[in-house]
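The structure follows.
What you see is part of a larger complex, with each chain still in position.
A and B are the chain letters, set down in written order, and residue numbers restart from 1 in every chain.
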Amino acid sequence: MPDVQELKPAGAGREASQTDRAIMGLRDAVLRGRFKAGERIAEVEVAEHLGVSRTPIRAAMQRLAEEGLLEPVQPTGYMVRAFSQTDIADAIEVRGTIEALAARLAAERGVSRLLLQQMRDCVAKMDAVFDDALSDEEQLRQYAQYNERFHALIMEASGSDMVQRALGRVVSLPFASPNAFVSAQAILPGSLAILRVAQMQHHDIVDAIEARSSARVEALVKEHSRIAHKNLELALRNADALDQVVGAPLIKRA
Amino acid sequence: MPDVQELKPAGAGREASQTDRAIMGLRDAVLRGRFKAGERIAEVEVAEHLGVSRTPIRAAMQRLAEEGLLEPVQPTGYMVRAFSQTDIADAIEVRGTIEALAARLAAERGVSRLLLQQMRDCVAKMDAVFDDALSDEEQLRQYAQYNERFHALIMEASGSDMVQRALGRVVSLPFASPNAFVSAQAILPGSLAILRVAQMQHHDIVDAIEARSSARVEALVKEHSRIAHKNLELALRNADALDQVVGAPLIKRA
């Protein structure tokens, strides 16, 4: 499995505290499947493994419970949560719905020429990666970077702090993120076709924002987010690809 | 200002800890306008006022920052955030968008006869309050209770844990909640007309869920949430009414 992306903790910008290290370390361990879903996590063991004391571990567990990766067990403590395919589909809908709201506001309020140009440049760079055939991992990594930037630009285009905050609270589930399945695509037959559709949607999204077509862009972004769902279905039929998906061990198999 | 609703803390179900008390006490103080927006909050003072030690106060501040009521100041500490009218409009859109997603899923997946009947009963009770003229505060309080229940039933009808979690993370701003302005309506001329529109929407929402009209119900719930926006505009023109709105001191005046 690739490196878990190090999500910025709450106190970002200051020196990473013990708590921040505990959060990142525990999240990484959870997403890699170090704990069995449904089993109580032993604080002592985690503290030893990560080399931090038990107070930050407890804070980290509470935080991951808020993110939805852990859930409390009676009488005390936490266990890893498992996610059904419906859970994942719903998480994708939630993220897509908020991103679609951002794009809708961008179309309604209008965006600066500069921001629009940044979006076009970003899409052009993804086009260029495609022209180079998109066959190796390095190209996929590049594509994933531009893709992440494109989605960040949509949020910026909303001009809304409240909408950006709302998204910040739902992307914690790795399967729901725009890049969740990009790294799996190098080895997934059929996934290139899906990627091409996604890329056409990127073009359409910028066009619709520029044309102030808020109804269209809202629908486009929602549908675009469902690409993650198509990829999940492909990945679930291919063990090697699934192994590339961050957090795969948390997926409940039917 | 009426009592701030005591939102259940993370550790609900267990004995309310010092931290829980600190969170509730601090949130109440913030919403009542005890601190000036933009001024650093003095930990010592809060600790003394609430009668808890500084460690739970620090945890409470971090929590309220996650909820969006506080923001970090450099080099350390937190200050109260103020909200522009655009912020509030956006917060209402975010909540409405997620609630609309819940209603859409309910219509698509279908809901049980029992749940549908509970929704109809709840709307019927609101109708009955209307027939009694809805003139005094006691009736508004009743209406607000049924209203809160109705919105909870929509979330339940989604059958989606992920969507319910997502809503749980955005309702922290009091102006964005379905009942934000109900208590202000007793003294707001023009607000009764708005309430009647809201009540017709309640009927339509149940009809649309029953008819599996997911597109319609999604639009209805979004538009329904904008009722809060209409009420905010009325309240901002009426100081007495505004005083009834939880969190009013945090609203930036143009």
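In the analysis below, a contact is a pair of C-beta atoms (placed from the backbone, for glycine too) under 8 Å apart; a residue touches a chain by one contact, two chains touch by 3 or more.
None of these values were measured; they are calculated from a predicted model.
Of 4 total copies in the complete assembly of this structure file, 2 are presented in place.
Quick note on the criterion: only the chains that are shown with their structure count from here on.
Taking CA atoms, the transformation carrying chain A onto chain B includes a rotation by 180°, reported to the nearest 5. Distance between chain centres (mean CA atoms), chain A to chain B: 28 Å. By the touch criterion given at the top, residues 10-11, 62, 65-66, 68, 72, 86-87, 90-91, 93-94, 97-98, 101, 105, 160-163, 165-166, 169-170, 173 of chain A touch chain B in their complex.
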